[in-house]
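Yeah, one chain of the complex is gone here, protein chain that is, but the others are all in their spots.
Each chain carries a letter (A and B) given by its place in the written order, and its residues are counted from 1.
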Amino acid sequence: MKNRYRLASLVAALAIVVGACSTGSSSPTAPAASQPATSGAPSGAPSAEPTEMAFPEGDFALTMWTKEGEADGSFQFNKKLTDAYTALHPNVTFELVNKNVEVLREDFQTASLAGDAPHILWTVADHIGPFTSADLILPLDNLVDRATFVPAAAEAVTADGTLWGVPMSFGNQLMLYWNKDLAGDAAPATSDDWIAAAKSAHTGGNVGIAFNQTESFWLVPFLGGFGGSVFAEDGVTPTLDTDAMRSALEFLYDLKYTEQVTPAEADYDVADGLFKEGKAAFIINGDWTLGAYSAPPDGENPGLGDKLGVGPLPTLTGGEDPKPYIAGAFLMASKAVGDDADLQTVVADFMQFASNKDNQVDIVQTLKRLPGNAEAIEDPIVTGDPLLAGAAEAAQKGVPQPTNLEMRCVFDAMTAGVRDLFTGNNDFAGISASMQSGSESCIAAL
Amino acid sequence: MSLDAVVTAIQQVGLTLIVIAIAVAALEGVLYLLLVRGLKTRLATPLMLVAPAFVGLAILIVYPLLWELNVSFTNMSLRNFRDPGFLGLENGMFVGLDNYVEVFTRPVLQLTTFWQLLLQTVLWTVINVTLHVAGGMALALLLHRQMRGKGIYRALIILPWAIPQVIALLIWRTEYNNEYGAANQLLRMAGFDGVPWLSDPFWNFIAMIITNVWLGIPFMMVIILGGLSSISSEYYEAAEMDGANSRQSFRAITLPLLRPVLTPAIILGTVWTFNNINVPFFINQNELETSDILVTALFRMAFQYNRYGDAAAFAFVIFIILLVFTVFYVRRTGSLRGAYE
Partner (left out) sequence: MSGPTSVPAPAVTAAARSARATHQPGGRRDSRPKRIVIHGILILACVIAAFPIIRVLSVALRPGNRLLDSEFKLIPEGATLNAFVHVLTETDLPLWLFNSLVITTGTAIVGLLVAATSAYAFSRFKFPGRGVGLTALLATQLIPAAMLLVPLYLLAVQFKLANSYVGMVIALSVTAVPFSIWILKGYYDTVPIELEEAARIDGCSQLEAFWRILLPLSTPALVVVFLFNFLAAWNDYFLARILLSKEELLTWPLGLQRFQAQFQAQWNDLAAASILISVPVVLLFLYSSKWLVSGVTAGGVKG
């Protein structure tokens, strides 16, 4: 026993001593040296936004975990943003780490448990569910100006009246893309028109409609289109065993088995590949691929270029407009940031900087995503581009994705049901019943 | 890859070795004083020799196990997201044996119960180990003779073992793709329809088994080849003179003499297959609950659903099951007797 403690403390002591001496690694925890803000002129270059108080002195080494990867250039955009901020405030440096969305959530939770969480997150809205349940992130109402955000975007990260995130990009909605060569120029007005167009295109190795048949995210718009929703009024009781769900399941089933306009088996990559190769007339995919699909056909990562059409999912015959979920990418701050006033000021300032109009317009230009800043979304760069306008129209028909903890159970239950459906199971009542019971037992265990 | 990063990496590992060396030296120093100077016992040498290993194990395995045991009596989860302290008594997180009871009575994740998972895991283990041993035995018997190209065959056949598992699994997963994967393309070339490997529960299970068998046969083959080499040819010559055919000599000579080698390998193989988190995780990717085995459900419970208390109890249940099996099997076959002498 004694030896173990001695060994442990010896190792710990050594580790701390040597850790402090190692070069080049910035500490992931809040900086030890932060002096109280001095009165008078802020240090360093003038910042982009006028701050009410003097910018804190001292060095701030911030860690930011981002879900954005390098493949679509979004990680590079993150880097550009943080570099720009460091150029304005040289005493603030960033350590940027990329993690896949699920890994980011899991690792952030584990890191918070150990008190080792990163300062800032760039992640998806539905993470506020688990993070607020476990009390891991900071409320932002007093730190940023909500009025500068697109209302629907701010709604997506508001829970119980509190704002938990700052919108970077907004959208994430599923919409209809079509290949004009195969599907015609105009958007189909109703689902009957849509199916008819798909049928005439579904020949000779081409498919009519491609979409990810393996995840519940693609079921959701149709559930909404038939008048249903995943939760009851209280926002936590699942309502999956409803007529609306059965109609939605039937609609999707018909696409694949009755009308036969879909591929035999398609996950995300298969559908994406088919559309990019020009073998699919329509694809249901999210706004995040707008950049890739609209790329010119002769570039390094060829897209459809001018042949691309974009718009909301067509109105369902016998129902309403489909209602895809809207989310986006948001900045969040970990709870520990609130413990240090200066750190909090710096982080809040960065968030406001990242969401200002210029940087938001930049996101539109670089990544082809809809911005979260209210001024930016009115900018001609959005309204003047037919593709972006189509995407914006689609976004406006969507509903905010629930962000509470129970949503994970609901997503998983629906995914199981969707996969069951696409193996050819047409017992819609049975599927919706098992979705309901699956989510109920999962929620009960939370 | 910058010079900075390279230097960092080397620094880190150099640091590691130094820290470990100092720690071990300190440990040994303390033990020396205690055992040699203090107690003057002749047990000093062996104890000092095994000390680093066991201290390391105590810190890195025993402590986490105790932590998990502690958590298993609490309701630590995303709603109660803090270190429970001792049995959660202070923060009102204590739930007694509730978690253990719930392991058996409630669906583990969404719909699947513990018993179904246990059945799936046992099926998974038994089928895999049987195929591993059978396949390994067959290949070893084929290779255990003078032949040309023996070295090349051996080298190629152990490829599945040599390739990093993460990579092999990613490759296999894409081969199960309905349209573009090799599995269905080959089936179609042979005139059959493609099979929905990734979406149908039954076929997904088969897919996992196929992959795991591919991964595991080389190991068994190598072990058995080694065992075959140690069987004296005198036995076979005597059997031949008595008129035994090859099947009889296999059953009477080869199998019994292989047993000392085979039994530990089977025990290990069973335990590893039972606890194999890689194959279901990467082939299935958390998609089909029917393809979960006990340990993947455990991982999801802990990391996807953050039900730490439940997961800790679940983990202990799995551990006990394996422990009982191993003790039972080892006692019954007496296979490890020699090691303890």
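The criterion applied here is as follows: a contact is a pair of C-beta atoms (placed from the backbone, for glycine too) under 8 Å apart; a residue touches a chain by one contact, two chains touch by 3 or more.
Just so you know, these numbers come straight off a predicted model, no measurement behind them.
Please identify which residue in B:Val6, B:Ala25, B:Val101 or B:Ala252 touches the non-displayed chain.
Counting the whole complex, the residue in contact with the absent chain is B:Val6.
Please identify, in ascending order, the residues of chain A that touch the omitted chain?
Given the touch definition above, chain A has residues 8, 11-12, 15-16, 19, 25, 28, 65, 67, 69-72, 95-101, 103, 107, 110-111, 113-116, 118, 268-270, 272-273, 277, 286, 288-289, 292, 301-302 touching the missing chain.
The rule is short, and it goes like this: only the chains that are shown with their structure count from here on.
Which stretch or stretches of chain B touch chain A in the complex?
Chain B reaches chain A through residues 4, 7-8, 11-12, 15, 18-19, 22-23, 26-27, 30-31, 55, 58-59, 77-79, 81-83, 102, 106-107, 109-111, 177-180, 194, 196, 198-200, 287-289, 303-307, 310.
Which residues of chain A touch chain B once you look at their complex with the stated criterion?
The touching residues are 3-4, 6-8, 10-11, 14-15, 18, 22-25, 102, 106, 109, 112-113, 130, 133-136, 213-214, 263-267, 270, 405, 408-409, 412-413, 415-416, 419, 422-423, 434, 437-439, 441-442, 444-446.
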